[in-house]
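Note that one protein chain of the assembly has been removed; the remaining protein chains are unaltered in position.
Just so it is clear, A and B label the chains in written order, and each chain counts residues from 1 on its own.
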Amino acid sequence: MAQVTNRLTPFFENITFDRVDNELILNFGPQHPSAHGQLRLMLHLQQEQITKAHPDIGYLHRGMEKMAENMIYNEFMPTTDRMDYIASSSNNYGFALAVEKLIDVEVPRRAKVIRMMLLEINRLMSHLFWLATTALDIGAMTVFLFAFREREYLMDIIEGYCGARLTHAAIRIGGVPLDLQDGFIAQLKDFLDKLPQNIKDYEDLLDTNRVWLMRMEEVGTISTELALSWGCTGPMLRASGVAWDIRKEEPYELYDEVEFNVPYSDKGDNFARYRIYMEEMRESAKILYQTIDMYEETVKNNQTELMAHAPKYISAPKLDIMTQNYSLMQHFVLVTQGMRPPVGEVYVATESPKGELGFFINSQGGPYPYRLKLRAPSFWHTGILTDLLPGHYIPDVVSIIGTTNIVFGEVDR
Amino acid sequence: MRAYVPKDDVQAKAYYTDRYYVAPQVPKSDVSTDEVFSADLEAIKAKFEVIDSFIQMGQMVVYINAKDNYGVLELMRDELKYTQLSEMSAIDWLAKENKFEIFYQMLSMHKRKRIRIKMFIENGQAVNSVEKLFRSADWSEREMFDMFGIEANNHPFMKRILMPYDWQGFPLLKTYPLEGDEFAAWYEVDKIYGKEARDIIGPELRDTSRVDRYDSERFARLGHEVPKGTKITGNEPKTEQSYQEEGGVFLIKKFDKESSVVVDDPQR
Partner (left out) sequence: MAQHKINYTQDGGLPVALTSIDKIVNWGRSNSLWALTYGLACCGIEMMASGASRFDFDRYGTIFRASPRQADVMIVAGTLTKKHAEFIKRLYDQMTEPRWVISMGSCANTGGMFNTYATVQGADRIIPVDLYLPGCAPRPETLQYGVMLLQKKIRENKAGNAQRPKRLM
């Protein structure tokens, strides 16, 4: 076997240098341990100060929108897992909700409660992961180990429900496939009871830590105008003075029945974002306690339905498929050919842990979407680095990337 | 003769559609049913030509002329308080009418309303960049160029964003196959090893349903492994998974399954 030789030239030959002054171009990534994935930044430096930043993305572009055009709707569900892979269920949910709006089905109450539980558990997982990695980037190894420990417990709970740790695919179009397993509520309560103490532990380690404060306070300040102009949403926008949470403003599922606060700050710097993530964890815990009560209420009222009843679009329950001929035929058609939603367009936004996760679907009445646009919040949170980084110093880059909480599966899709 | 395959749309097709099937429509309602939207529409109509408008799924859709896009978005941002451009992209209608449909998804946080501004452009026509109004359009327009080849006039940096700069073809066009064209298939091999390595490395294996008939001989069930080359009969005895060699490892403590602890409660 002939050994194949490499014809890549040394990399600096690909970059053109304009040597008009002592400006230095620093290439950061695409494989950098603190870039939270495959971000590549071209930084123009004047000594240690950044004068121009040019984020280069696309290193994880896998063509999901193209895949969606070639897949039936249910087939695309596991692909959405790989968008924001820190909180998979929130993507599943966003897609499921968009298709449900399109085909106009109402999800049974019990499924709604279970979905909300999954969403909030995912939010907790995402925020814990954010805390762990950002703290690690800044040098707080202990917080990394602590936060990952708690995240593993949540993963156990999720794994018990859907069998996967990371890529859940736990939500179906029209409901959820399974009821909560035995012990889910007990495990969740056990976790939630310990959570306030855990969050306090992280805060004790970080809030008054000199290094942490120096890297966070007054660094990466985003003004309200800039945040709005760049289409920032979620914690990024709330840290810049706009208390906009889609769960509150355009409530979906049962978010109008639960009570929670939307933490926001008008500082706009890294520290404000850190505080918002911490407060949101507390709010998620609050929501989870309420959903546990709601779930127990549905058990009491004997509302056992988990999938919506819409034979044109959604398969019948397993028992019907196994016993009734017509349901079996319907199921066969739906699996092999896929559902055919009506002709029309829908844009549905949900509040994912990162921000506004939107699904735009253009259906032409066929089993495949004609066009599916994924509006991923991290895409714009990466874009804002262009305007945010100039003026900062090299060490700030890491902490700013950390607090923007970008996930590259979502940025590049 | 080979069967004719249309080249203008190579996306997956439904293999069976009932001849008499008429796809239902998502209901559209008149704009006058919502007072906030009708006020907004009046404001747009006062200055620009509106081709069509309706409310679908609680969001107003307004069709405008392609030349007005900057003006309309400016009006919406400054006077109608639509503060965010959530999303913008294009839809490929080249096969049907040789046009692209461009949509701007706007959000007003003051009114809690979403509007979709839409317009058609001819194939090859450029749009006006709205990057001056919304910074988020900087990257969206680049992505639109990358995926569809639609250029934006007055854009500061009109280059590819998701695909490499030297990429050929526009992936989200309906004429572009999902698995890529000839250029895409050899892109990384050509770039890293050169064209002459194509024969050595070989083509990509893209067939998802491909089954190698030797696979049943090469792979055994986990925990029932047999040496390489053995015929698999399905009655292989259970083999303990071994983490170390038989005689133990030099200077390493022998792994003893009996004395290992299994933790039942992860939250202990």
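Some observations on this one:
Basically, contacts are C-beta pairs under 8 Å (C-beta built on N, C-alpha and C of every residue); 3 or more make two chains touch, one makes a residue touch a chain.
Just so we're clear, the structure is a prediction, and the values are computed from it rather than from any experiment.
The chain omitted from view is touched by exactly one of B:36, B:109, B:158 or B:192, namely B:192.
Among A:62, A:109 or A:267, only A:62 touches the chain left out of the display. Within the whole complex, the absent chain has one touching residue among B:22, B:46, B:205 or B:261, and that is B:205. Across A:28, A:144 or A:379, the residue that sits in touch with the chain not pictured is A:144. Within the complete assembly, residues 1, 3-4, 6, 8, 11, 30-33, 37-38, 58-63, 66-67, 78-79, 81-82, 85-86, 129, 132-133, 144-146, 148-149, 151-152, 165-167, 408-409, 412 of subunit A touch the chain that is not shown. For subunit B, the residues touching the chain absent from view are 162-164, 171, 176-181, 184, 187-189, 191-192, 200-202, 204-206, 208, 241, 243-245, 249-252, 266.
We adopt the following convention: only the chains that are shown with their structure count from here on.
On subunit B, the positions that touch subunit A within their shared complex are 11-12, 14-17, 21, 23-26, 28, 56-57, 59, 61, 83-87, 89, 91-92, 103, 105, 107, 109, 112, 114, 116, 134-136, 138-139, 147, 160-164, 171-172, 176, 178, 191-194, 197, 200-201, 266-267. Taken in their complex, subunit A has these residues touching subunit B: 1-2, 4-8, 57-58, 61, 63, 65-67, 69-71, 101-102, 152-153, 156, 187, 190-191, 226, 228-231, 233, 242, 244, 249-250, 337-338, 340, 342-349, 356, 358, 360, 362-368, 370-371, 373, 375, 379-380, 383-384, 386-387, 412-413.
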